[in-house]
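Okay, handing you the structure first.
Here's a slice of the assembly, chains where they normally sit.
Labels run A, B and C following the written order; every chain starts at residue 1.
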Amino acid sequence: MAYFSKHYHAPGTAPGTLVSSDSDHKMSIHLIDYSGDHVEEQRLATAEECQDYLERDSKTWIQINGPVDANTLRALGDMFDLHDLALEDVLNSGQRPKMELYDDQVFLIAAMPMFDGERLEVVQVSLFAGADYLICLCPLEEDPFEPVRKRIRQPNNRRFTSRGIDYLLYAMLDLITDSAFPVLETFGDKLEEMEIELLEHPRKQTLTALHHLKRELLMLRRVLWPQREALTTLMRMENSLIHQDTLIYFRDCQDHSIQIIELLESFRDMATSMLDIYLSSISQKTNDTMRVLTIIATIFIPLTFIVGVYGMNFEHPDSPWAMPELGWYYGYPMVWGLIIAVTAGLIWFFKRRNWM
Amino acid sequence: MAYFSKHYHAPGTAPGTLVSSDSDHKMSIHLIDYSGDHVEEQRLATAEECQDYLERDSKTWIQINGPVDANTLRALGDMFDLHDLALEDVLNSGQRPKMELYDDQVFLIAAMPMFDGERLEVVQVSLFAGADYLICLCPLEEDPFEPVRKRIRQPNNRRFTSRGIDYLLYAMLDLITDSAFPVLETFGDKLEEMEIELLEHPRKQTLTALHHLKRELLMLRRVLWPQREALTTLMRMENSLIHQDTLIYFRDCQDHSIQIIELLESFRDMATSMLDIYLSSISQKTNDTMRVLTIIATIFIPLTFIVGVYGMNFEHPDSPWAMPELGWYYGYPMVWGLIIAVTAGLIWFFKRRNWM
Amino acid sequence: MAYFSKHYHAPGTAPGTLVSSDSDHKMSIHLIDYSGDHVEEQRLATAEECQDYLERDSKTWIQINGPVDANTLRALGDMFDLHDLALEDVLNSGQRPKMELYDDQVFLIAAMPMFDGERLEVVQVSLFAGADYLICLCPLEEDPFEPVRKRIRQPNNRRFTSRGIDYLLYAMLDLITDSAFPVLETFGDKLEEMEIELLEHPRKQTLTALHHLKRELLMLRRVLWPQREALTTLMRMENSLIHQDTLIYFRDCQDHSIQIIELLESFRDMATSMLDIYLSSISQKTNDTMRVLTIIATIFIPLTFIVGVYGMNFEHPDSPWAMPELGWYYGYPMVWGLIIAVTAGLIWFFKRRNWM
C-alpha cells in the first residue's frame, strides 16, 4: 500500500468529472430482489436492466463488481438520481471513508482491509442506499459479499428478508468492518513472532519487517478512523431510513469498529516499543563485542610490549647496562613470571568490573 | 495475554450465531434468592430450574461459572428475553467491555484482571440485570464472587438484602474493579525492582522483563479504558434500575476505576522512561569499556613501536648510521627512559581529559 | 520555506498601516463579469476601472496577480468598504489562514502550497466575497486560477454562470485545497524512495533529505490546519452568502481538506519512524564493523604475542632456562601448531557467539 494512494483530478477540474479507470478487470452486475419469502437473482448486462425491479414493492440490491465504467455510472446516476460529487468519488479510489446524506438517500464510502498473505490492501466500497434499493460498487472482480447473499437465499430466513434496506446495509457494513479482524489477527501473530526474534536474536530483517508492519498499521488506521466516524454519523442521522430496532445492530457494528481501532493503536504502541528494544539490543551487542575486544587487547598488548622489550638488540661488549637481563640465568622464566603476573592482574581487574 | 485475543465469527456470519466453546472445564449454575431476612441458595442442573424463583417477589442472582454451552444460553435467552447480540457476545470472549441497555434490562461486559504470579489474565464477565434478577456468567470454574455471596448470607445484613438489584450489581462491579488493585500493586513492586536493577547493574533480562511488563500494562489499559466508560454510561443512564441512593456507591466504584487507569498510565510512563535509562546505561558502559581499551592501547602501542625499533637488525660494519644506539653504553637505560617519559606524558593527557 | 516567514510591523504600530512590499514583480488586474450566458473579460490598468461593473446585476470577479501596491489596495478598500485590518493582512504575507465576516462580506486568507520540483512554497491568497463580487489577490505573477476562468468561458456551462458568487468562491477554494494533492503525492514518492534507501544502504544524505522533508511537512501542517478550520467556520456561518445547494460542494472541499491533513500527519509519523530506522541502521553498521575488528584483533593479537615471545634474545651459554625452545628440533613447527590451535579455538568461540 503506497503512502499516497489517492486518485485525483488536476486541481481546478470541474466537480463531477467522470473518467473510467483503465483496468483490465471486467465489470459484472448482479441483482438480487427480495421481500418476505420471495427471492430473485439475476446477472445484468447493463445497468438499465434493473429498471423493472425498481417499480416493485420489494427490496433490490444491485451489486457491481470490478472496475465500473463511466457510462454505467452515469446511467445509474440518472436512474437513481445520484449526486455528481458522489459518482466522482466512486471512480476516484483512495477516498476517505465518509457518509453523505442526499435528501432521502445515503451515500457511503467504506474501506475494506484485506490481507493476501503478503501485503495489506484496502478496497474502497461505495454504497448508495434508498428506501427500497441498495447499490454497492466494489472494484474487486470476485464478490466479497457472497456470505450476505447466501443468508438472503437461505429458506425460512424471514428474519432477514422481511426487514428493510437498513438491515441489508447493516449486514454489508458489518462484513466490511469485521473483515479487519482476520487482518489484525495476522498482525498480532506477526508482532508476537517479531517480539520473540527481537528479544532473542535481533537481526536487520526483523527491523525491516517491523517497519513495514508499522507502516501498514498506520495506513490502516488512516482509513479506519474516518470509517468509524462515518458509522457514528450514520447512526445519529435523523432519517427515516434506519429503524429503531435495527439501530442496535449498527451499535454492535460500531462497537467492533472501536475495538478494531483500539487494537490498531495498541499494536502501534507495541511496534514502537519494539523498535526501542531493537536499538537497546544492538547497543547491548556492541557493548558485548566491545568487551571481548577490550579484554583481549588489554591483556595481550602489554604482554606484546614486554616480549618486544627483550627482542631489542642492544649489545655492548663492555656496558653492564646493555640488557643484562638477557644474559641472566633465570632471565627467560622471570619474563614468563612477569607475563603471568600481568595477565592475572588484568583478569582480576576485569572480574572486579564484572566484565568477565 | 496475546496481542489479539478476541474470538470472532467469520466476517459475514449472521448476528446472534451461538457456538459453544470446546473447553474441558465444567459449567455450574448457582442460584441465590434473597429479600429482607430470607436467603435461599441452590445449585441448579439446568437453567430452566430457576423458573420458580422468577415469579417470586424476591431478588434472584443466577451465577454461571465455567464455559457456558450454547443450549443453556439459548434457554436463558428465552426465559429472560435476552438479545441475540448479547448472547453472542457472552460466548465470544475477548469482547470490549461495554454497557448496553435493552428496554428494562442492562447488559454489561466487564473485564476482571487476575495475576496468577506469572502472567496477567483478563477474564470476561457478562452481566444481565433486570428489575429483580441478575445473571452473571464467568468462564472461570472457581467462583470469584464468593465474597459477595458471603455478605448476603451473613445474618443481620439487611443493609444488603433489603436493597434492590442495583446494590448487588454495584457489589459485583466493585469486586471486578477492585481486583485490579492487587495486580497493579504487583506491577508497582516489579517496577521498583527493575528500576533498582537498571540503575545499578542493567542486564538483558531486565530489558525483556520491562518489555513484558509494558505489554501487559498496554493490554490491561485496552480493557480498562472502555470499562470505565461503560461504568459512566451506566450511571448516566436514565433508567429506573439504579436508585438515587445507590448512585453514590457506583460513584465510588467509578472513582476507583479512574484511579486504576491513572496508575496504569503513570506505570507506562515510568516503564518508557526506564527503557531510556537502560539505553543510557548501556551507552555509558560501552563508553567505560571503550575508555579502558583506549587507555591501554594508547599507552602500549607507542611503546611497542619503540621497542620494535630496537628490534630491527640493521647492521653495517662500516656505517655509523646503522643503529648506533644499539651500541651505546647507556642505550638500553635511555630507551627505558623514553618509555617512562611517553607513559607519563600519556597518563598526564588522560588525567587532564578526566579519563582516569 | 523559512521557519519564521511572517511579515509584521513593529509592535505598537497602528492597525491598518499599509506598506507596499518592495518586490520587482509586476501587478496585473484581470476582471471577469458573468451571468447566465453573458461572459465579459477585461484587463484593467487601475482598480478604479471596475466601478462600472459593480452597478450591474451580474457577478464580477476581480483577480489581482503579483504584489499589490498600497494605493491600489486603498482604492479597493474605499470602493468595496473593506476593513483596515483585512487590507493590512493582505500586504503582510505569512498570515495564518482565516475567515473573517464583516457584515455582508466574507474575507478569507488561504494558503496554496506549491512544489517547484525542489522546494515547497506556500502562497498566501486573499479573497473578499460580497453578494455579487469576488476579489482575489495572489502575489504570484502567473495566475493559478486560469482553470476556473476556463470553466466560466466555456459555452453552455450555465451550471457555473447561473449560480451565485458562492459557487465561484467554492471553485477557487477547491482549487486552492486540491493543489496540496500533487505536493503530497511528491512527498509520498520521496518517502518511498527514502525508505528503500534507509533500509538498504543508509547514507548521511538520506538523513538530511529526511530532515528537510519533515520540516516541510511541519510547515505545511502549520498553514493547513487553520485553513481547514477557516473552511469549517465559513460553512457554519449563518449568512445569506452561501446557499443550501452549494453547501454540499463546500463539504466536499472540506473533506479533501481533512484528508490532506490526515495524509500529512501519517507522513510525519512515518518520517519520524524512519529516523529511528536510520539510527538503528547506523548502530547495526557500527556493530558489524566492530565485530570484524574484534574478530581480527582477537585472533591476531595473541598470535603476535606468541611470535613476539620467540623473538626475544635471551641467551646464556650455560643456562638451560634461556629459551631452550629455540633450540628444539621441532620448536618452529610446534609454534605453528600453537598458532593454529589458538586460531581454531577463537574461531570456535566466535562461531558459538554467532559472530561469524
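We adopt the following convention: a residue touches a chain if its C-beta (ideal position, glycine included) is under 8 Å from a C-beta of that chain, and two chains touch if they have at least 3 such contacts.
None of the values given here were measured: they were computed from a predicted structure.
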If 3 of the identical protein chains are displayed, how many copies are present in the complete complex?
-> 5
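Simple rule for what comes next: only the chains that are shown with their structure count from here on.
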Any chains in contact with both subunit A and subunit B?
-> none
Could you tell me the distance, in whole angstrom, between the mean C-alpha positions of subunit A and subunit C?
-> 25
Whole-Å distance, C-alpha centre of subunit B to that of subunit C, is 40
In subunit A, the residues touching two or more other chains are 279, 283, 286, 290, 293, 297, 301, 304, 308, 311-313, 323
Listed in rising order, subunit C residues that touch subunit A in their complex are 145-148, 151, 160, 171, 174-176, 178-179, 181-182, 184-185, 187-189, 191-192, 195, 199, 248-249, 251-252, 255, 258-259, 262-263, 266-267, 269-270, 273-274, 276-277, 279-281, 283-284, 286-287, 290-291, 293-294, 297-298, 301-302, 304-305, 308-309, 311-316, 318-319, 321-323, 354-355
In their complex, what parts of subunit A are in touch with subunit C?
-> 2-4, 6, 8-15, 83, 85, 95-96, 98, 100, 102, 201, 204, 207-208, 211, 214-215, 218-219, 221-222, 225-226, 272, 275, 278-279, 282-283, 285-286, 289-290, 292-293, 296-297, 300-301, 303-304, 307-308, 310-313, 323, 325-333, 335
